[in-house]
Structure formats: structure tokens, C-alpha cells
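Have a look at this one before I ask anything.
Every protein chain but one is kept in place in this view of the complex.
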Amino acid sequence: MESGNTIPIIVEFSGGLEMLFSDERKHKLSVPAKDDQGNAVNIGWLVQHLCQEVMKDSRKEMFVLDGHVRPGILVLINDADWELEGEASYALQPDDNILFVSTLHGG
Amino acid sequence: MESGNTIPIIVEFSGGLEMLFSDERKHKLSVPAKDDQGNAVNIGWLVQHLCQEVMKDSRKEMFVLDGHVRPGILVLINDADWELEGEASYALQPDDNILFVSTLHGG
Amino acid sequence: VTQRRWPLSEEEYKRYGRQMIVPNVGIQGQLRLKAASILIVGAGGLGCPASVYLAGAGVGIIGIVDGDVVETSNLHRQILHNTSKVGMKKVDSAISNLKALNPNIKYNAHTEHLTPQNVAEIVSQYDLVLDCTDHPTSRYLISDTCVLLQKPLVSASALRTDGQLIVLNTPPLPPGNENGGPCYRCVFPKPPPAESVVSCGDGGILGPVVGVMGVLQALEAVNACSATAELTLEKLAAMDYAFFCGVAAPVKVL
Partner (left out) sequence: VTQRRWPLSEEEYKRYGRQMIVPNVGIQGQLRLKAASILIVGAGGLGCPASVYLAGAGVGIIGIVDGDVVETSNLHRQILHNTSKVGMKKVDSAISNLKALNPNIKYNAHTEHLTPQNVAEIVSQYDLVLDCTDHPTSRYLISDTCVLLQKPLVSASALRTDGQLIVLNTPPLPPGNENGGPCYRCVFPKPPPAESVVSCGDGGILGPVVGVMGVLQALEAVNACSATAELTLEKLAAMDYAFFCGVAAPVKVL
């Protein structure tokens, strides 16, 4: 929002999370390259952004709990578990694919 | 083989065709950018190349018949049917994924 | 009037409740499934799992075509049959099991193989066809008939550890109409040479591999029958074949 530079990314939701995001599984987003403090935007920033700007549903706690992605949601960065990439501190790169999967329990 | 320029591509086989190619489904190949006549290499060239240089199996007719990919084999260029891309005349691009699928009939 | 307010019986509400609450199914989707008739060609490795999930889902009429009898070598993958049914017609074995699962459905037994002589009369009775056969000859016969009779077709096959699935002739417009979906002959204009055709008997097959393909056929059929128009159009947009039915002339089976 500061800088004119933006990064195109794809954010996907599955396992029911898409219901919180206008029932759309795939969102093409353009995010600023830097946050308000001039730091590269990371997944932590993205999660807040999704919660505040993209999610229309009022049940924020189904996505974020105590400032973190709620337990039971797997985050994949370009098909790899985000734990391999530094979790919330991973800096977004152009054309990254970020997938949020809610674990299912039915059987 | 003329020019030093080469193009990296991925060739995949499935539906049993992999058995003709050393039982490997995925082949990373480096092909020359131009053929002997100085034309850009295309799928037609690739098919001959696979048949002559890559296939160890003697049953060439299971892959090529009368100079063409045998009936019953679907060719996908970057996940699209090759009929949309000009079939054998499609010129290979760097990082193309060419998939040869033999139709299965069992049930 | 009572019938309008409660278009399904109490038993049906119980039986299908868990699928009726799925978004995009609902009571309308369930009624469309109940009004639908589906033909399953082949009561083998694909037809067994496909038919059991379609019977579970409450399709109104299920027809099964097969001329074979149950053999012991079928049982590792043809899960509707069982050891005591060896020697019985596959169609009769399958239908007796399906009836036990869901007696609300009308089952039609066609205990003969599809031939150019009987194919039109059989296929014409149904809304949608599942090709669960195991030879290219029957695949062209079924697809050509579906083109001429304008029936959507869900075709699957499996061998060893590989499976393939393709939804054909969807939407099923008159031959030559470019807005129609491709048929089997559009995708494979020339039949494969005989020596390249490997059967499950010769090449082998893992039961769960052909099982997954059969269940996926049932899923495509449930989607096609229960879906709203928007869903169908969305699926259509995902197809990207260049040729459409009627471009290559189907054989004359009618």
C-alpha cells in the first residue's frame, strides 16, 4: 500500500475453508511487496490480510486463533509444508502458491 | 547436434508406454534447438529421436507406426491435447512437458 | 398436495439425508437422481464399484449389461460378486446384491453382451451411460451409439497400476453440432493395433486401482445427474479438445 510494487500470488483454500472465502477455492491476489514498516511481506502478513480484507464471513476464529492460523489447518507453500519454509516468517515471492487446507475428520 | 544450443524438456510416458522406455515414466532430456536442416525441432522430430535414441525396447511399432505416433496414444503438450498445438509440427519450447499416454482398455 | 410438500418418503429422507445436505445436491438434486436412469455396461472391475455407489445414491433406474458369468479369478476386484456366485450370470449376481443394499431402485438385467444389433434398443432406455467394458471394440460401439442417441458417456479403464477416466459426449448435442462434447472417436480417431491391446487377464490389475476408477465413474454420474445447470457449464469450460462429434464420422450402428 506504500510502494507501488506488488507481487502476484495465488491463494487456495480447501477442506471447507473456501466456505469462509465466498465459496471460492482459488484467489488470485496482488499483494504489496513491502508492509507498512518497509519489510518484505510474509505469510504472517498474508494471513492477517486475508482475515481483514478478503474474508467476508464473520467467523474469523475459524481461520485465525490467538493471532495464528488455527490448529487443524495445514499451510503449504508451493506444495511443501510451510514448516520447511520458516512458517509465518516466509517472505512471499512472485507467483507463489499458498494453500490452506482444513483437516477433515469425517469418514 | 549441429548447434550448441539445446532445449531442456521433460518427456513422460504412461498407460504402459513406460515399459518401452526402461520402465521410467519421467525422462529429463536435452534436445538440440535445431535439426539437421536448421529448422526448429518439433514433436515429429522428438518422436523419431525417442524411437531411435531413447527407446531400448525392440518393439518400435508399439510407439510409432507408419511414421506417426501409433493409434491409441494420446499426446499432451503441457497438459493440452496436441491437436490444439499443431500436432507433430509443434516446435519444442524450453521446459515443455510432453506426455505420451497409451489408452488402457481393461476394466 | 401432500406429495408436493414431501416429495420423498420418510425412509428416503433417512437414507439419503447425508448426501442431500451436501451443497449443490439438496432435495432438488436428490429428486433429479431419483428421476434418472443409468446404464452400466460391464459388471466387472469397474461396473461393480460404480453400480454399488449409484445404487447407494438413489438413482431411479439402473440397468446392467453383461453376458459373462462370475469366475473365481474375478473376485479379487469384482466386489459385488462372491464365492458362492461363481458360475452365475454377473448381471444377476450384481443385481441381487444391489437390491439388498437399496430396494427402492428399479434394476434392469441385460444378460447378454452389447452388439451392434441390440445396442440401440438397450441404450435408448437410459439417460446416461457408463462404459465399464474392457475392449476397444465395445468402447467405439458404445461411444458411437451415445453420439447418435445423444447420451452422455462416462468411460473408464484400468490396467496394472494405471487408470484412466474420460467424460464424453457432454453435453450430448446432435452429431455435427460443434458445441457438443467430444466422443471417444474424436479423441481416438483410429482404433489401436490389436497387438497393442492388453487385457487385465494378460497384463494383470490391482483391485483397488480399478476400484478407484469405478467409484470415480459413479461420482461423475452423480454429479451429472444431480448438478445444477451452472455446475455442468463449469465442467464443460474445463474441456479443451479440438475435435467434436460428427467431425469424424461414427460407424453406422443404427
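For clarity, chains are labelled A, B and C in written order, and residue numbers in each chain start from 1.
Quick note on the criterion: contacts are C-beta pairs under 8 Å (C-beta built on N, C-alpha and C of every residue); 3 or more make two chains touch, one makes a residue touch a chain.
From a predicted model like this one, the values you see are computed outputs, not experimental measurements.
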| item | value |
| --- | --- |
| Neighbouring displayed chains - absent chain, whole complex | A, C |
| Omitted-chain contact residue, chosen from C:114, C:186, C:205 or C:224 | C:205 |
| Contact with the hidden chain (one of C:109, C:173 or C:215) | C:215 |
| Interface residues of chain C (partner: the chain not displayed) | 11, 14-25, 49, 52-53, 56-58, 71-73, 75-77, 79, 81-84, 100-103, 160-161, 200-209, 211-212, 215-216, 218-219, 222 |
| Touch list for chain A against the chain that is not drawn | 14-16, 61-62, 65, 70-72, 74, 80-81, 83-84, 101-107 |
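The rule is short, and it goes like this: only the chains that are shown with their structure count from here on.
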| item | value |
| --- | --- |
| By number of C-beta contact pairs, the top two chains | B-C |
| Between chain B and chain C, centroid-to-centroid distance (C-alpha), Å | 33 |
